[in-house]
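Removed from the display is one protein chain of the complex; every other protein chain stays in position.
Let's look at chain A:
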Amino acid sequence: MSTGSNGARRIASLLRPRFDAAVCRSCQETIGRRNYASAAAEPTTTSSDPSSTSPVVQPAYTINAGVVLSRPPVITRDLEPFEKAFYLYQKRLNERQALPFTKYFYFKRGTPLDEDWKKKIQERQTPARDIGKYNAYAPDAWNDELLLGAKEAEPEYQVEMLVRDAESTANATSQDTSKKEEIPRPHPRVTEADKKGDQKSLNRLLSRTLYLLVQSKGGQWRFPQSQIATGETLRQAAERTLFESAGKNMNTWMVGYHPFGHFVRNIKPRANSKTGAENLGEKTFFLKSRIMAGQADLSANLHNLADFKWLSKEEISKFVHPQYYSQIKNMLADR
């Protein structure tokens, strides 16, 4: 190899632009840094594209930052009928196979608790409080399956039985016989907002993940998004977008610095009148975010938004454009 050609290659590599349009800038920097470390072994010899050195501006996409603000599930999911039946079956099977309950360890003879226990065991015939009336040691213990319409497998029934048991124990052992003890029941799984169909409330669909969707003045539903300003990182842009569109009355947590989904919309290329660059469409990169407290407030939004809703995955598919949904659905949680 002659020295002349080597020098020409070096000059060409100096003239070549540092950045390639196909790879994002931070990635370019990473690659560049790597190259300094391993440059001695293998110098880059990619031939430069003659068109990239020309002053003509490349056609480009508009880059947006989007925020998928979600409220994770608050309560457990509803069990399938099979799961309910299976769990009750296993509980009764356990009663049949377990050693007898050691009553003398837990209840001293002659105490009110002992009397209460005797009454209860006569009633339900088993120490377990939530499997209904079932004697696991009787000759007909094989008859452990529920008949049609039985309520024993329902979680609501089991919770009610546990609470009643606690109440009767409290009543039997309390000194004051005039007053009846009340054990608080768990809150209902279906809330007021569910009954009213209030889709702006965060108190709806407690067992599902809810996502914040906003409606533009034109009537289009989507996640909050805005164009990235120059010199801004994706995360900064996402935080700004959330602040500008849904207000400051929210305590949120951005999950990480990387997008977890993106949406691409191609349009017919048209030239920008100012810069002369062709616009190919838009690319929106979504960052994940969780809401801890507060509520969205669109009164001071800067993105021409008219309305917002907290929706589950299935409901989102009814509101947004099918093309939009087909690209975002895989980043939404099933539950």
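In the analysis below, a residue touches a chain if its C-beta (ideal position, glycine included) is under 8 Å from a C-beta of that chain, and two chains touch if they have at least 3 such contacts; residues count from 1.
We take it that contacts and distances are computed from a predicted model.
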item	value
Chain left out of the displayed complex - its UniProt protein name, from "Protein pelota homolog", "Large ribosomal subunit protein uL5m", "Ribonuclease" or "F-ATPase gamma subunit"	"Large ribosomal subunit protein uL5m"
Hidden-chain contact residue, picked from the options A:Ala60, A:Leu79, A:Ala277 or A:Leu298	A:Leu79
Per the touch definition above, residue among A:Gln58, A:Asn94, A:Gln227 or A:Asn272 touching the missing chain	A:Asn94
Residues from chain A at the interface with the omitted partner, ascending	23-24, 26-28, 30-31, 34, 37-38, 72-73, 76-77, 79, 81-83, 85, 87, 90-91, 93-94, 97, 105-106, 140, 143, 145, 147-149, 209, 255-256, 258, 260, 288, 290, 322-323, 326-327, 330, 333, 335
